[in-house]
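Missing here is one protein chain; the remaining ones are kept as they sit in the complex.
Chain IDs A, B and C follow the sequence of writing; residue 1 opens each chain.
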């Protein structure tokens, strides 16, 4: 009954996923690691007890012991590996993004439509974060009336060296794009990007304030600040008609020392979202057993790409951009 | 040495000010209350121990026992009373706004310029709120680098009956306009207004998201929500280069009961800003004794009016509006 | 490589453990459920996918497919089942208490000493709660100096019908006894019990204040309040030489509604310690694979019983009681 999992990609994310599958998820066992750099695959396999390591991801996909594939390789490779899995009839948990471009993402959609079934779960792990699921659950009780606005904070201590403002929208803000759609059960229809005063510690325009509108008339504003220095900080507040729902990282412990009462912030997204990753991966395994898809779909991944593309245009144009609404195929109903 | 204070206006704000002057402020004593409705003036005078009550504010201004005047009458009357005080050489603490229109406000400026000295302090009491003064003080240590963005929340439980979205900007957002200028030591240069999904409990477009830009390149975003139902809630966060400074109401006490840990929110602005009002009024009395102006000036009041006018235009036009920068007279240097 | 787990006891705790093993723990699979009430065993087995159900726990212990046994049956049965597992050479996770009396607990110790190895992990799940592990970890950094005192709060909404003050010490305070020893790496040497004003909603003396002293001279005070009405509330503060470390339940979300900002408290210990149970059970499975014991030992369970017995005497005598210090066998070194 245990599902054999193969992981493509033995970088930071792939190694994390290997540890999660091997050490924190019920109903699965880690079978194989693939990485273009086979030695890296072997190292992760050795650490996590995966029996097999390969330099060829397609070999892993074809492996009969691999019942499901987790893709954590470089972004550009996602569509081809996902499509190969779909053709092999194997469930996939694919790290975001679905693809570097919407056109490439559409190829994955088309592969699922051809297969006539959903096999891809997109790794928007925040859908499993207790903060977001709390506020979505509270919203859906109806006790607070309709959601009117959603304020989001997304700060990293430091941006990766290659980042620029467009990457901030495509890579970082994509999480808010997905989660806003998820929490609000709404589509984003318009986007505008404000450049705040540029931090002298940033190499690009940082922070940004990205303001979305939804098809329900809601405002979603996102502060993106990738060089915030002090830590990783993702939180927000959902404004409803009769109440406001604020969420943030779980806090257990407060230290009184040196004149202050202090609670720790995560250094980066991995400790901040450790619970979300675990629950996501568990839900994926559960969805394979139950046949009921969980989490974000390939379609969600595709839509996030189209929205973030609009965000980049809004950044460049310094004016609002309307987001084309695409017809959702019945498969993703 | 004690300063005799006369208060014009015996409504909610005037009565509050009378209690503050009589009961919480050193170096002053309450002399007289004036209100167009003389019976109302008498009632407040009786309650607070002010010896005199009158239906004629100009009589109060002329009263030799009145060394300083606090104006808390209807908005439209502010300029005339303020100008009369200036002409009488008496220091004024004038509730906001300075005047209903910028042109009327300019009359007060001109009166001060003619007098050759500043006699008017505008009642932007938030400049004395410990939250705002904390973050301004922390910013000015330099420890957190430059301020880049300022997020503001301004929620009332319910809007006054006559309110509309324009009034939300003119009357409510004026506080954020003043305090952002104060905290950031910057001028606002551009404004855009987003209408969120309208609350079904509101009679006008509410909430709004108002986004300002400053002459230092900073973004100031203000959520204005005047029918938030759950209470009065003013707080915010100042985003700096190496740290973020969040402020809100002072919280002393938490109650664990019925499944939750709860802290109380103020019902309206008066308990929320009780400390600010007290410190403001004390600073006003102190400034009269010392001859060094405190708090917001008439010029600040005038500029806030020009900015909120721009905000109303941005609301109506549904597009960004550039705010004309006016030359500050040397008197307000 | 996956370990087959059998669970004895299909009550609330047994069913919870079955769900955790089947749905949240890596490296294990649920094989069988035993309960004196075989129909109850079958119900839990059906819900959780355990293949087998039996009315005879010894049959489960003997089952070759069962590689490890989780005991969640009534307290009085713990020693016999644990000893049978030890004799069968099967690792055990035994819910607390080890045994209803110290003498009975000693039989389990003797069985392990005879076997020459530790097979029993006691279910003091708080050793895996992030709050306690945080403060223990922080203490052990040395950054805060030595621990001097430990304040503990232990509140339940309502006591079970059969409870009395002695049961509060034996059943509830046993958690603090274990965790204080764990966090402080110390033994408790003396105990005194204060009866507070009796709640009119309690059927016995409730709350109590239990004050322990440790062999390091530390004070551990525990407020036990089993009819606190408002919810389940376990938290505390470790007082060190240069800092204080406070812990409590993880909080993700705050709701502003009806005049308050509120965070939810758990209704009982199961949601409060859900993470602790999951991590405990995962650590148990990991310890079987690694051969390195995790969590509390049978010896810890035995000592907790001797300490809580002393607490009951102190309650009855209304005076301090010295706790006999027992020599720890080398096996538990």
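Convention: a contact is a pair of C-beta atoms (placed from the backbone, for glycine too) under 8 Å apart; a residue touches a chain by one contact, two chains touch by 3 or more.
Everything numeric here is computed off the predicted structure, so don't read it as measured data.
Engineer: Thinking of the whole complex, not just what is shown, which of B:138, B:266 or B:331 touches the missing chain?
Structural biologist: B:138
Engineer: Of C:37, C:140 or C:241, which residue touches the hidden chain?
Structural biologist: In the complete complex, the chain left out is touched by residue C:241.
Engineer: Of C:88, C:149, C:167 or C:251, which residue touches the hidden chain?
Structural biologist: Once the missing chain is taken into account, the touching residue is C:149.
Engineer: Identify the residues of subunit A touching the omitted chain, counting contacts across the whole complex.
Structural biologist: Residues touching the hidden chain, for subunit A, are 230-231, 233, 256-265, 267.
Engineer: Please output the residues of subunit B touching the missing chain, sorted low to high.
Structural biologist: Residue positions of subunit B that touch the missing chain: 1-2, 21-29, 49, 130-131, 134-135, 138, 143-144, 242-258, 282, 286.
Engineer: For subunit C, which residues reach the chain that was dropped from this view?
Structural biologist: 145-149, 151, 155, 194-201, 207, 209, 211, 213-214, 216-219, 221, 223, 225, 228-230, 233, 239, 241-244
To be clear about the criterion, only the chains that are shown with their structure count from here on.
Engineer: Measuring between mean CA coordinates, which chain is farthest from subunit C?
Structural biologist: Centre of mass proxy via C-alpha means gives B as farthest from subunit C.
Engineer: Specify the chain with the shortest distance from its C-alpha centroid to the centroid of every protein C-alpha atom present.
Structural biologist: Here the chain at the core of the arrangement is A.
Engineer: Using CA atom averages as chain centres, what separation in Å is found between subunit A and subunit B?
Structural biologist: Roughly 43 Å separates the two chain centres.
Engineer: Could you put a whole-Å number on the gap between the CA centroids of subunit A and subunit C?
Structural biologist: 37
Engineer: Cα centroid separation between subunit B and subunit C, in whole Å?
Structural biologist: For subunit B versus subunit C, the centre distance works out to 56 Å.
Engineer: Hunt down the residues of subunit B that sit against at least two other chains at once, touch-wise.
Structural biologist: Touching at least two other chains: 230, 233.
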